[in-house]
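One protein chain omitted, others in place.
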Amino acid sequence: MPASPLILAKRFALFAALWLVLTAGALDGLPFGAAAAAAATWTSHRLLPADRDRLRLHRLPAILPRFLWGSLSGGLDVAARALRPRMPIRPGWVRYRSALPAGLPLVALGGELSLMPGTLAAGTREGDLLLHCLDVGADVVSSVAVEEQRIRGLVAP
Amino acid sequence: MIADAVTVLLIGAGLFFFVAGTVGFVRFPDVHSRLHALTKADNLGLGLVVLGAALQAPDAATVLKLVLVWLLTLAAAATVAQLLARSALEDGAP
Amino acid sequence: MIASAAFDILLCLLIVTVAVGSVAARDLFGAVALYIVYGLLLAIGWVRLGAVDVGLAEGAIGAGLTGVLLLGAAARLKAAPDPPRLRIVPLLLCLAVSLGLGAAVLSLSVPQPGLVPLVQENLAASGVGNPVTAVLLNFRGWDTLVESVVLVVALVGVWALAPDDLWDGRPGAAQRVKRDAVLNTFGRLLPPVGLMVGIYIVWIGAYAPGGAFQAGTVLAAVWLLAIMAGVAEPPPVRRPLWRALLVLGPAVFLLAGLHGTLWGAFMSFAPAKAKTMIMAIEFTLTLSIAVTLAMLVLGRPRRPA
Partner (left out) sequence: MTDLLYVAALVILANVAVSAWRVLHGPARADRIMGAQLIGTSGVALLVLLYLIHGSSGVLDLALLLALLAAFAAVGYVKSRSADGAGDPEVAGGEDP
(Lines give C-alpha, C1' and ligand atoms only; values in the text may rest on other atoms or scores of the structure.)
Protein backbone atom coordinates (compact mmCIF):
# COMPACT_ATOMS: atom_id res chain seq x y z
CA MET A 1 0.00 0.00 0.00
CA PRO A 2 1.21 3.54 -0.58
CA ALA A 3 2.87 5.00 2.46
CA SER A 4 1.90 8.48 3.47
CA PRO A 5 5.18 10.46 3.50
CA LEU A 6 3.89 12.78 6.19
CA ILE A 7 3.13 9.92 8.60
CA LEU A 8 6.48 8.26 7.88
CA ALA A 9 8.23 11.59 8.50
CA LYS A 10 6.38 11.94 11.81
CA ARG A 11 7.40 8.45 12.88
CA PHE A 12 11.00 9.11 11.84
CA ALA A 13 11.01 12.28 13.94
CA LEU A 14 9.61 10.33 16.90
CA PHE A 15 12.34 7.65 16.64
CA ALA A 16 15.04 10.28 16.14
CA ALA A 17 13.84 11.97 19.34
CA LEU A 18 14.00 8.60 21.09
CA TRP A 19 17.64 8.24 19.95
CA LEU A 20 18.48 11.69 21.33
CA VAL A 21 16.96 10.70 24.69
CA LEU A 22 18.92 7.42 24.75
CA THR A 23 22.28 9.01 23.86
CA ALA A 24 21.72 12.32 25.70
CA GLY A 25 22.29 14.03 22.33
CA ALA A 26 25.89 12.80 21.85
CA LEU A 27 27.17 14.27 18.56
CA ASP A 28 29.20 11.27 17.35
CA GLY A 29 26.11 9.10 17.69
CA LEU A 30 24.00 11.11 15.24
CA PRO A 31 24.84 9.12 12.06
CA PHE A 32 24.02 5.88 13.90
CA GLY A 33 20.86 7.51 15.22
CA ALA A 34 19.72 8.51 11.73
CA ALA A 35 20.29 4.96 10.46
CA ALA A 36 18.55 3.47 13.52
CA ALA A 37 15.55 5.80 13.17
CA ALA A 38 15.26 4.92 9.48
CA ALA A 39 15.35 1.20 10.28
CA ALA A 40 12.78 1.65 13.06
CA THR A 41 10.50 3.68 10.76
CA TRP A 42 10.67 0.94 8.13
CA THR A 43 9.95 -1.74 10.74
CA SER A 44 7.02 0.19 12.20
CA HIS A 45 5.61 0.70 8.71
CA ARG A 46 5.87 -3.03 8.05
CA LEU A 47 4.26 -4.01 11.36
CA LEU A 48 1.72 -1.18 11.72
CA PRO A 49 0.84 0.26 8.30
CA ALA A 50 0.20 3.96 8.53
CA ASP A 51 -3.37 3.84 7.22
CA ARG A 52 -4.78 2.09 10.28
CA ASP A 53 -5.07 2.96 13.95
CA ARG A 54 -4.05 6.57 13.49
CA LEU A 55 -3.62 8.22 16.84
CA ARG A 56 -3.72 11.94 17.44
CA LEU A 57 -0.65 12.06 19.65
CA HIS A 58 -0.88 15.82 20.12
CA ARG A 59 -4.10 15.25 22.04
CA LEU A 60 -2.32 12.95 24.49
CA PRO A 61 -1.27 15.74 26.91
CA ALA A 62 -4.93 16.70 27.33
CA ILE A 63 -5.88 13.30 28.75
CA LEU A 64 -2.61 12.66 30.60
CA PRO A 65 -3.65 14.30 33.92
CA ARG A 66 -6.83 12.20 33.99
CA PHE A 67 -4.85 9.06 33.26
CA LEU A 68 -2.31 9.79 36.00
CA TRP A 69 -5.13 10.57 38.45
CA GLY A 70 -6.93 7.36 37.50
CA SER A 71 -3.71 5.39 37.90
CA LEU A 72 -3.15 6.93 41.33
CA SER A 73 -6.68 6.20 42.51
CA GLY A 74 -6.39 2.69 41.03
CA GLY A 75 -3.32 2.07 43.16
CA LEU A 76 -4.89 3.63 46.26
CA ASP A 77 -8.08 1.62 45.79
CA VAL A 78 -6.33 -1.72 45.49
CA ALA A 79 -3.93 -0.84 48.35
CA ALA A 80 -6.86 0.05 50.61
CA ARG A 81 -8.65 -3.20 49.81
CA ALA A 82 -5.49 -5.25 50.32
CA LEU A 83 -4.49 -3.64 53.63
CA ARG A 84 -7.97 -3.52 55.24
CA PRO A 85 -8.26 -6.56 57.57
CA ARG A 86 -11.72 -7.52 56.23
CA MET A 87 -10.54 -7.18 52.61
CA PRO A 88 -13.72 -5.77 51.00
CA ILE A 89 -13.74 -7.34 47.51
CA ARG A 90 -16.61 -8.85 45.51
CA PRO A 91 -14.95 -10.05 42.31
CA GLY A 92 -16.94 -10.79 39.17
CA TRP A 93 -17.11 -10.39 35.38
CA VAL A 94 -18.74 -7.76 33.15
CA ARG A 95 -18.93 -7.77 29.34
CA TYR A 96 -18.66 -4.40 27.68
CA ARG A 97 -19.59 -3.70 24.07
CA SER A 98 -17.25 -0.93 22.91
CA ALA A 99 -17.77 1.18 19.81
CA LEU A 100 -14.00 1.61 19.42
CA PRO A 101 -12.39 -0.04 16.37
CA ALA A 102 -10.51 -3.31 17.03
CA GLY A 103 -6.74 -3.06 17.22
CA LEU A 104 -4.74 -0.41 19.03
CA PRO A 105 -7.72 1.72 20.23
CA LEU A 106 -9.54 -1.20 21.86
CA VAL A 107 -6.33 -2.76 23.23
CA ALA A 108 -5.32 0.64 24.62
CA LEU A 109 -8.73 0.92 26.34
CA GLY A 110 -8.29 -2.55 27.85
CA GLY A 111 -4.79 -1.70 29.02
CA GLU A 112 -5.87 1.62 30.49
CA LEU A 113 -8.83 0.04 32.29
CA SER A 114 -6.43 -2.50 33.81
CA LEU A 115 -4.59 0.39 35.47
CA MET A 116 -7.78 2.17 36.63
CA PRO A 117 -9.57 1.41 39.92
CA GLY A 118 -11.52 -1.83 40.09
CA THR A 119 -11.29 -3.07 36.49
CA LEU A 120 -9.02 -5.55 34.70
CA ALA A 121 -9.45 -6.37 31.01
CA ALA A 122 -9.01 -9.88 29.62
CA GLY A 123 -9.08 -9.12 25.90
CA THR A 124 -12.19 -9.44 23.77
CA ARG A 125 -14.71 -12.18 23.02
CA GLU A 126 -17.02 -11.75 20.02
CA GLY A 127 -16.00 -8.10 19.98
CA ASP A 128 -16.95 -7.52 23.63
CA LEU A 129 -14.34 -6.42 26.14
CA LEU A 130 -14.16 -8.90 29.04
CA LEU A 131 -13.74 -6.98 32.30
CA HIS A 132 -12.91 -8.47 35.67
CA CYS A 133 -14.17 -6.21 38.48
CA LEU A 134 -12.94 -6.16 42.06
CA ASP A 135 -16.38 -5.00 43.17
CA VAL A 136 -19.29 -5.99 40.91
CA GLY A 137 -21.63 -3.82 42.98
CA ALA A 138 -19.97 -0.61 41.71
CA ASP A 139 -21.24 1.12 38.60
CA VAL A 140 -18.50 -0.17 36.32
CA VAL A 141 -20.19 0.38 32.97
CA SER A 142 -20.59 4.14 33.26
CA SER A 143 -16.99 4.71 34.37
CA VAL A 144 -15.78 2.49 31.51
CA ALA A 145 -17.83 4.58 29.10
CA VAL A 146 -16.03 7.71 30.32
CA GLU A 147 -12.62 6.12 29.66
CA GLU A 148 -13.82 4.94 26.24
CA GLN A 149 -14.78 8.51 25.38
CA ARG A 150 -11.25 9.66 26.26
CA ILE A 151 -9.59 7.05 24.05
CA ARG A 152 -12.05 7.99 21.28
CA GLY A 153 -10.65 11.53 21.43
CA LEU A 154 -7.23 10.10 20.51
CA VAL A 155 -8.40 8.15 17.48
CA ALA A 156 -8.54 9.85 14.10
CA PRO A 157 -10.41 11.67 12.64
CA MET B 1 17.77 20.14 49.84
CA ILE B 2 14.10 20.56 49.01
CA ALA B 3 14.58 18.30 45.98
CA ASP B 4 16.16 15.68 48.27
CA ALA B 5 13.23 15.86 50.69
CA VAL B 6 10.70 15.51 47.87
CA THR B 7 12.68 12.59 46.44
CA VAL B 8 12.56 10.81 49.79
CA LEU B 9 8.81 11.46 50.05
CA LEU B 10 8.10 10.20 46.53
CA ILE B 11 10.25 7.08 46.89
CA GLY B 12 8.66 6.44 50.28
CA ALA B 13 5.20 6.68 48.71
CA GLY B 14 6.37 4.36 45.92
CA LEU B 15 7.51 1.81 48.50
CA PHE B 16 4.09 1.96 50.17
CA PHE B 17 2.47 0.87 46.90
CA PHE B 18 5.04 -1.87 46.33
CA VAL B 19 4.32 -3.25 49.79
CA ALA B 20 0.54 -2.88 49.33
CA GLY B 21 0.76 -4.62 45.95
CA THR B 22 2.65 -7.53 47.46
CA VAL B 23 0.17 -7.76 50.36
CA GLY B 24 -2.70 -7.89 47.87
CA PHE B 25 -0.79 -10.43 45.79
CA VAL B 26 -0.46 -12.67 48.86
CA ARG B 27 -3.91 -12.08 50.43
CA PHE B 28 -6.40 -11.86 47.54
CA PRO B 29 -8.39 -15.08 47.13
CA ASP B 30 -8.33 -15.69 43.36
CA VAL B 31 -5.97 -15.32 40.41
CA HIS B 32 -7.76 -12.37 38.81
CA SER B 33 -7.98 -10.33 42.02
CA ARG B 34 -4.28 -10.94 42.60
CA LEU B 35 -3.61 -9.69 39.09
CA HIS B 36 -5.44 -6.45 39.98
CA ALA B 37 -3.08 -5.87 42.91
CA LEU B 38 -0.01 -6.60 40.84
CA THR B 39 -0.91 -4.43 37.86
CA LYS B 40 -2.13 -1.29 39.59
CA ALA B 41 -0.10 -0.99 42.77
CA ASP B 42 3.32 -2.00 41.44
CA ASN B 43 3.29 0.24 38.41
CA LEU B 44 2.14 3.18 40.48
CA GLY B 45 4.96 2.37 42.92
CA LEU B 46 7.48 2.29 40.09
CA GLY B 47 6.10 5.57 38.71
CA LEU B 48 6.62 7.30 42.06
CA VAL B 49 10.16 5.86 42.43
CA VAL B 50 10.96 7.06 38.89
CA LEU B 51 9.54 10.51 39.68
CA GLY B 52 11.66 10.70 42.83
CA ALA B 53 14.76 9.65 40.88
CA ALA B 54 14.01 12.19 38.14
CA LEU B 55 14.41 15.01 40.68
CA GLN B 56 18.02 13.87 41.19
CA ALA B 57 18.80 13.47 37.49
CA PRO B 58 21.81 15.42 36.18
CA ASP B 59 20.21 16.45 32.86
CA ALA B 60 16.97 16.50 30.89
CA ALA B 61 17.91 13.45 28.80
CA THR B 62 18.19 11.36 31.99
CA VAL B 63 14.76 12.58 33.14
CA LEU B 64 13.28 11.54 29.79
CA LYS B 65 15.10 8.19 29.91
CA LEU B 66 13.61 7.56 33.36
CA VAL B 67 10.15 8.42 31.99
CA LEU B 68 10.80 6.01 29.10
CA VAL B 69 11.62 3.25 31.61
CA TRP B 70 8.26 3.86 33.28
CA LEU B 71 6.31 4.01 29.99
CA LEU B 72 7.83 0.72 28.78
CA THR B 73 6.94 -0.96 32.08
CA LEU B 74 3.40 0.42 31.87
CA ALA B 75 2.97 -0.90 28.33
CA ALA B 76 4.29 -4.30 29.44
CA ALA B 77 1.99 -4.32 32.49
CA ALA B 78 -1.10 -3.34 30.47
CA THR B 79 -0.34 -6.14 27.98
CA VAL B 80 0.61 -8.80 30.53
CA ALA B 81 -2.47 -8.04 32.66
CA GLN B 82 -4.81 -8.68 29.72
CA LEU B 83 -2.93 -11.77 28.49
CA LEU B 84 -2.65 -13.43 31.91
CA ALA B 85 -6.25 -12.52 32.81
CA ARG B 86 -7.49 -14.17 29.62
CA SER B 87 -5.17 -17.13 29.97
CA ALA B 88 -6.41 -17.79 33.52
CA LEU B 89 -10.02 -17.37 32.35
CA GLU B 90 -9.54 -19.95 29.59
CA ASP B 91 -7.97 -22.27 32.19
CA GLY B 92 -11.24 -22.10 34.09
CA ALA B 93 -10.42 -19.67 36.90
CA PRO B 94 -13.62 -17.96 38.16
CA MET C 1 27.04 1.53 55.62
CA ILE C 2 24.92 -0.93 57.58
CA ALA C 3 22.09 -0.49 55.07
CA SER C 4 24.36 -1.22 52.09
CA ALA C 5 25.80 -4.31 53.79
CA ALA C 6 22.30 -5.49 54.70
CA PHE C 7 21.22 -5.01 51.07
CA ASP C 8 24.12 -7.06 49.73
CA ILE C 9 23.62 -9.82 52.30
CA LEU C 10 19.88 -10.09 51.58
CA LEU C 11 20.58 -10.07 47.81
CA CYS C 12 23.12 -12.90 48.18
CA LEU C 13 20.76 -14.91 50.38
CA LEU C 14 17.97 -14.46 47.85
CA ILE C 15 20.17 -15.48 44.92
CA VAL C 16 21.32 -18.65 46.70
CA THR C 17 17.80 -19.49 47.94
CA VAL C 18 16.24 -19.03 44.51
CA ALA C 19 19.04 -21.05 42.89
CA VAL C 20 18.55 -23.94 45.33
CA GLY C 21 14.78 -23.66 44.88
CA SER C 22 15.15 -23.84 41.11
CA VAL C 23 17.39 -26.92 41.25
CA ALA C 24 15.32 -28.68 43.90
CA ALA C 25 11.86 -27.72 42.59
CA ARG C 26 9.67 -30.80 42.31
CA ASP C 27 8.00 -29.79 39.06
CA LEU C 28 9.60 -28.52 35.87
CA PHE C 29 7.41 -25.43 35.61
CA GLY C 30 8.33 -24.22 39.09
CA ALA C 31 12.01 -24.74 38.31
CA VAL C 32 11.71 -22.62 35.15
CA ALA C 33 9.73 -19.83 36.87
CA LEU C 34 12.34 -19.64 39.63
CA TYR C 35 15.14 -19.68 37.06
CA ILE C 36 13.66 -16.55 35.43
CA VAL C 37 13.68 -14.84 38.85
CA TYR C 38 17.23 -16.10 39.40
CA GLY C 39 18.46 -14.44 36.18
CA LEU C 40 16.92 -11.15 37.23
CA LEU C 41 18.51 -11.21 40.69
CA LEU C 42 21.84 -12.18 39.18
CA ALA C 43 21.75 -9.13 36.88
CA ILE C 44 21.31 -6.95 39.98
CA GLY C 45 24.14 -8.85 41.66
CA TRP C 46 26.48 -8.05 38.75
CA VAL C 47 25.59 -4.37 39.11
CA ARG C 48 26.58 -4.52 42.78
CA LEU C 49 29.92 -6.06 41.74
CA GLY C 50 30.53 -3.17 39.33
CA ALA C 51 30.20 -5.43 36.26
CA VAL C 52 27.33 -3.65 34.51
CA ASP C 53 28.38 -5.16 31.14
CA VAL C 54 27.72 -8.64 32.50
CA GLY C 55 24.51 -7.40 34.14
CA LEU C 56 23.26 -6.22 30.75
CA ALA C 57 24.05 -9.58 29.15
CA GLU C 58 22.42 -11.50 32.01
CA GLY C 59 19.37 -9.22 31.96
CA ALA C 60 18.85 -9.55 28.22
CA ILE C 61 19.35 -13.31 28.20
CA GLY C 62 17.45 -13.97 31.43
CA ALA C 63 14.51 -11.62 30.90
CA GLY C 64 14.24 -11.96 27.13
CA LEU C 65 15.27 -15.33 25.81
CA THR C 66 15.59 -18.04 28.48
CA GLY C 67 12.06 -17.39 29.75
CA VAL C 68 10.55 -17.97 26.31
CA LEU C 69 12.88 -20.88 25.52
CA LEU C 70 12.51 -22.77 28.81
CA LEU C 71 8.76 -22.24 29.23
CA GLY C 72 8.28 -23.62 25.72
CA ALA C 73 10.59 -26.54 26.46
CA ALA C 74 8.85 -27.31 29.77
CA ALA C 75 5.47 -27.35 28.02
CA ARG C 76 6.79 -29.81 25.42
CA LEU C 77 8.11 -32.10 28.15
CA LYS C 78 4.67 -32.25 29.80
CA ALA C 79 4.17 -35.84 28.75
CA ALA C 80 7.54 -37.01 30.06
CA PRO C 81 7.42 -38.81 33.43
CA ASP C 82 8.72 -36.85 36.40
CA PRO C 83 12.35 -37.67 37.14
CA PRO C 84 13.06 -39.48 40.42
CA ARG C 85 13.34 -37.13 43.35
CA LEU C 86 16.99 -37.68 44.18
CA ARG C 87 19.71 -39.67 42.51
CA ILE C 88 22.69 -40.26 44.75
CA VAL C 89 25.46 -40.89 42.23
CA PRO C 90 24.85 -37.77 40.07
CA LEU C 91 24.45 -35.74 43.25
CA LEU C 92 27.81 -36.90 44.59
CA LEU C 93 29.41 -36.32 41.19
CA CYS C 94 28.04 -32.77 41.01
CA LEU C 95 29.18 -32.08 44.56
CA ALA C 96 32.68 -33.37 43.74
CA VAL C 97 32.92 -31.21 40.61
CA SER C 98 31.65 -28.13 42.49
CA LEU C 99 34.06 -28.64 45.37
CA GLY C 100 36.94 -29.30 42.96
CA LEU C 101 36.19 -26.12 41.01
CA GLY C 102 35.84 -24.14 44.22
CA ALA C 103 39.17 -25.45 45.51
CA ALA C 104 40.85 -24.67 42.17
CA VAL C 105 39.54 -21.09 42.14
CA LEU C 106 40.55 -20.50 45.75
CA SER C 107 44.05 -21.90 45.21
CA LEU C 108 44.74 -19.71 42.16
CA SER C 109 47.44 -17.21 42.99
CA VAL C 110 46.01 -13.92 41.81
CA PRO C 111 48.81 -11.43 41.16
CA GLN C 112 47.38 -8.22 42.62
CA PRO C 113 46.14 -6.08 40.97
CA GLY C 114 45.79 -8.50 38.08
CA LEU C 115 45.62 -7.29 34.50
CA VAL C 116 43.70 -4.11 35.24
CA PRO C 117 46.70 -1.69 35.01
CA LEU C 118 47.82 -3.33 31.76
CA VAL C 119 44.39 -2.80 30.21
CA GLN C 120 44.23 0.79 31.48
CA GLU C 121 47.69 1.58 30.06
CA ASN C 122 46.80 0.32 26.60
CA LEU C 123 43.18 1.49 26.50
CA ALA C 124 44.08 4.48 24.32
CA ALA C 125 45.52 2.17 21.65
CA SER C 126 42.44 -0.08 21.62
CA GLY C 127 40.23 2.41 19.78
CA VAL C 128 37.40 2.32 22.34
CA GLY C 129 36.83 3.86 25.76
CA ASN C 130 35.04 0.92 27.42
CA PRO C 131 37.73 -1.41 28.85
CA VAL C 132 35.43 -4.44 28.56
CA THR C 133 34.91 -3.85 24.83
CA ALA C 134 38.66 -3.23 24.42
CA VAL C 135 39.42 -6.63 25.96
CA LEU C 136 36.66 -8.52 24.13
CA LEU C 137 37.18 -7.08 20.66
CA ASN C 138 40.85 -6.13 20.62
CA PHE C 139 43.18 -7.44 23.36
CA ARG C 140 41.48 -10.82 23.52
CA GLY C 141 39.66 -10.81 20.18
CA TRP C 142 40.56 -14.45 19.54
CA ASP C 143 38.20 -15.68 22.25
CA THR C 144 35.32 -13.56 21.04
CA LEU C 145 35.85 -14.65 17.42
CA VAL C 146 35.73 -18.31 18.38
CA GLU C 147 32.70 -17.71 20.63
CA SER C 148 30.81 -16.11 17.77
CA VAL C 149 31.58 -19.17 15.62
CA VAL C 150 30.46 -21.51 18.42
CA LEU C 151 26.98 -19.92 18.34
CA VAL C 152 26.63 -20.67 14.62
CA VAL C 153 27.88 -24.23 15.13
CA ALA C 154 25.29 -24.70 17.89
CA LEU C 155 22.59 -23.58 15.46
CA VAL C 156 23.81 -26.02 12.81
CA GLY C 157 23.58 -28.71 15.49
CA VAL C 158 19.94 -27.79 16.20
CA TRP C 159 19.10 -27.77 12.49
CA ALA C 160 20.68 -31.20 12.11
CA LEU C 161 17.81 -32.58 14.24
CA ALA C 162 15.31 -31.82 11.46
CA PRO C 163 13.81 -34.82 9.65
CA ASP C 164 14.96 -35.24 6.04
CA ASP C 165 11.84 -33.89 4.37
CA LEU C 166 11.95 -30.68 6.45
CA TRP C 167 15.66 -29.98 6.55
CA ASP C 168 15.28 -26.71 4.64
CA GLY C 169 11.87 -25.73 6.04
CA ARG C 170 10.69 -23.05 8.44
CA PRO C 171 11.65 -23.28 12.12
CA GLY C 172 9.01 -23.32 14.84
CA ALA C 173 5.29 -24.02 14.69
CA ALA C 174 2.82 -21.87 12.73
CA GLN C 175 1.52 -19.19 15.10
CA ARG C 176 -2.23 -18.93 15.68
CA VAL C 177 -2.89 -15.35 16.75
CA LYS C 178 -6.12 -13.38 16.87
CA ARG C 179 -5.75 -10.38 14.61
CA ASP C 180 -5.93 -6.96 16.30
CA ALA C 181 -6.12 -8.58 19.74
CA VAL C 182 -3.79 -7.82 22.67
CA LEU C 183 -0.76 -9.93 21.73
CA ASN C 184 -0.99 -9.02 18.04
CA THR C 185 -1.11 -5.28 18.81
CA PHE C 186 1.75 -5.43 21.34
CA GLY C 187 3.86 -7.25 18.73
CA ARG C 188 3.23 -4.42 16.28
CA LEU C 189 4.20 -1.65 18.71
CA LEU C 190 7.24 -2.86 20.65
CA PRO C 191 9.71 -4.15 18.00
CA PRO C 192 10.60 -0.72 16.49
CA VAL C 193 11.34 0.61 19.99
CA GLY C 194 13.37 -2.53 20.74
CA LEU C 195 15.30 -1.98 17.51
CA MET C 196 16.24 1.54 18.63
CA VAL C 197 17.31 0.31 22.09
CA GLY C 198 19.33 -2.55 20.54
CA ILE C 199 21.22 -0.24 18.19
CA TYR C 200 21.80 2.14 21.09
CA ILE C 201 23.26 -0.65 23.24
CA VAL C 202 25.79 -1.71 20.59
CA TRP C 203 26.72 1.95 19.95
CA ILE C 204 27.19 2.78 23.64
CA GLY C 205 29.41 -0.32 23.98
CA ALA C 206 32.34 1.68 22.61
CA TYR C 207 32.18 4.09 25.55
CA ALA C 208 30.29 2.46 28.41
CA PRO C 209 28.64 -0.87 29.30
CA GLY C 210 26.99 -2.39 26.22
CA GLY C 211 28.08 -4.28 23.12
CA ALA C 212 27.25 -6.76 20.39
CA PHE C 213 26.14 -9.66 22.57
CA GLN C 214 23.75 -7.62 24.71
CA ALA C 215 22.37 -5.76 21.69
CA GLY C 216 22.05 -8.94 19.62
CA THR C 217 20.06 -10.55 22.42
CA VAL C 218 17.66 -7.58 22.60
CA LEU C 219 17.13 -7.67 18.82
CA ALA C 220 16.59 -11.44 18.91
CA ALA C 221 14.00 -10.99 21.69
CA VAL C 222 11.94 -8.35 19.87
CA TRP C 223 12.10 -10.32 16.62
CA LEU C 224 10.81 -13.37 18.50
CA LEU C 225 8.03 -11.21 19.96
CA ALA C 226 7.01 -10.14 16.45
CA ILE C 227 6.99 -13.82 15.41
CA MET C 228 4.99 -14.93 18.47
CA ALA C 229 2.54 -12.08 17.88
CA GLY C 230 1.98 -13.32 14.33
CA VAL C 231 3.25 -10.19 12.59
CA ALA C 232 6.51 -11.70 11.28
CA GLU C 233 7.33 -15.11 9.82
CA PRO C 234 10.66 -16.83 10.49
CA PRO C 235 12.46 -17.48 7.17
CA PRO C 236 12.99 -21.01 5.84
CA VAL C 237 16.49 -22.05 6.84
CA ARG C 238 17.55 -22.54 3.22
CA ARG C 239 17.32 -18.81 2.32
CA PRO C 240 20.82 -17.72 1.23
CA LEU C 241 20.37 -14.15 2.52
CA TRP C 242 19.58 -15.35 6.05
CA ARG C 243 22.40 -17.85 6.01
CA ALA C 244 24.72 -15.01 4.97
CA LEU C 245 23.45 -12.95 7.92
CA LEU C 246 24.33 -15.79 10.29
CA VAL C 247 28.00 -15.78 9.27
CA LEU C 248 28.36 -12.07 8.43
CA GLY C 249 29.63 -11.04 11.87
CA PRO C 250 32.19 -13.84 12.33
CA ALA C 251 33.32 -13.31 8.69
CA VAL C 252 33.91 -9.58 9.14
CA PHE C 253 35.71 -10.34 12.42
CA LEU C 254 37.95 -12.89 10.70
CA LEU C 255 38.69 -10.53 7.78
CA ALA C 256 39.62 -7.77 10.22
CA GLY C 257 41.93 -10.25 11.96
CA LEU C 258 43.56 -11.24 8.68
CA HIS C 259 43.96 -7.57 7.82
CA GLY C 260 45.90 -7.32 11.10
CA THR C 261 48.52 -9.75 9.80
CA LEU C 262 49.53 -7.07 7.27
CA TRP C 263 50.13 -4.62 10.09
CA GLY C 264 51.76 -6.88 12.62
CA ALA C 265 50.09 -10.05 13.77
CA PHE C 266 46.82 -11.90 13.27
CA MET C 267 43.97 -10.23 15.19
CA SER C 268 45.94 -7.06 15.91
CA PHE C 269 44.44 -3.71 14.90
CA ALA C 270 46.46 -0.59 14.04
CA PRO C 271 45.44 1.99 16.68
CA ALA C 272 44.49 4.55 14.00
CA LYS C 273 42.00 2.13 12.39
CA ALA C 274 41.00 0.23 15.51
CA LYS C 275 37.84 2.24 16.27
CA THR C 276 36.38 1.86 12.76
CA MET C 277 37.19 -1.84 12.65
CA ILE C 278 35.77 -2.52 16.10
CA MET C 279 32.56 -0.67 15.26
CA ALA C 280 32.23 -2.60 11.97
CA ILE C 281 32.77 -5.89 13.81
CA GLU C 282 30.36 -4.94 16.61
CA PHE C 283 27.52 -3.95 14.28
CA THR C 284 27.78 -6.97 11.98
CA LEU C 285 28.26 -9.27 14.97
CA THR C 286 25.10 -7.81 16.54
CA LEU C 287 23.09 -8.77 13.44
CA SER C 288 24.56 -12.28 13.31
CA ILE C 289 24.06 -12.88 17.05
CA ALA C 290 20.48 -11.60 16.84
CA VAL C 291 19.56 -13.97 13.99
CA THR C 292 21.46 -16.92 15.50
CA LEU C 293 19.93 -16.59 18.99
CA ALA C 294 16.39 -16.13 17.66
CA MET C 295 16.80 -19.17 15.39
CA LEU C 296 18.19 -21.18 18.31
CA VAL C 297 15.09 -20.36 20.40
CA LEU C 298 12.77 -21.21 17.48
CA GLY C 299 14.42 -24.61 17.16
CA ARG C 300 14.69 -27.06 14.30
CA PRO C 301 12.71 -26.70 11.06
CA ARG C 302 9.17 -27.99 11.66
CA ARG C 303 7.21 -26.81 8.63
CA PRO C 304 7.78 -26.97 4.87
CA ALA C 305 9.21 -23.74 3.47
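Should a chain be cited, it is by its letter among A, B and C, assigned in written order, with residues numbered from 1 in that chain.
Rule of thumb we're sticking to: a residue touches a chain if its C-beta (ideal position, glycine included) is under 8 Å from a C-beta of that chain, and two chains touch if they have at least 3 such contacts.
Fair warning: this is a prediction, and the values are worked out from it, not measured in the lab.
Novice: What shown chains does the left-out chain touch?
Specialist: A, B, C
Novice: Give the residue, chosen from C:Leu118, C:Val156 or C:Ala174, that touches the chain omitted from the document.
Specialist: Of these options, the touching residue for the absent chain is C:Ala174.
Novice: Could you pull out which residues of chain A are in touch with the chain that's been left out?
Specialist: 22, 123-126
Novice: Please give every residue of chain B in contact with the chain that is not shown.
Specialist: Residue positions of chain B that touch the missing chain: 4, 8, 11-12, 14-15, 18-19, 21-22, 25-26, 31, 34-35, 38, 42-43, 45-46, 49-50, 53, 56, 62, 65-66, 68-70, 72-73, 75-77, 79-80, 83-84, 86-91, 93.
Novice: Going by the touch rule given at the top, which residues of chain C touch the chain that is not shown?
Specialist: Against the missing chain, chain C presents residues 1, 3-4, 6-7, 10-11, 14, 17-18, 21, 25, 29-30, 33-34, 36-37, 40-41, 43-44, 47-48, 52-53, 55-56, 59-60, 63-64, 67-69, 71-72, 74-76, 172-178, 181-184, 186, 190, 193-194, 197, 201, 204, 208-210, 214, 218, 221-222, 225, 228, 230.
By our rule, only the chains that are shown with their structure count from here on.
Novice: Using the stated contact rule, I'd like to know whether B-C or A-B comes out ahead in C-beta pair count.
Specialist: Between the chain pairs B-C and A-B, A-B carries more contacts.
Novice: If you average the Cα atoms of chain B and of chain C to get two centres, how far apart are those centres in Å?
Specialist: Chain B and chain C have C-alpha centres separated by 28 Å.
Novice: Between chain A and chain B, what's the gap in Å when you average each chain's C-alpha atoms?
Specialist: 16
Novice: Return the residues of chain B touching two or more other chains; collapse runs of consecutive numbers into ranges.
Specialist: 75, 79, 82-83, 86
Novice: Multi-chain contacts only, two chains or more: what residues does chain C have there?
Specialist: 182, 186, 189, 193
Novice: Along chain C, where are the residues that touch chain B in the complex?
Specialist: Those residues of chain C that touch chain B are 182-183, 186, 189-190, 193.
Novice: Flag every residue of chain B that touches chain A in the complex, lowest number first.
Specialist: 16-17, 20-21, 23-24, 27-30, 32-33, 35-37, 39-41, 43-45, 47, 59, 61-62, 64-65, 68, 74-75, 77-79, 81-83, 85-86, 89, 94
Novice: For chain A, which residues count as touching chain B in their complex?
Specialist: Going by the criterion above, the answer is residues 18, 20-25, 71-72, 74-75, 77-79, 81-83, 87, 89, 91, 107, 110-112, 114-118, 120-123, 130, 132, 134.
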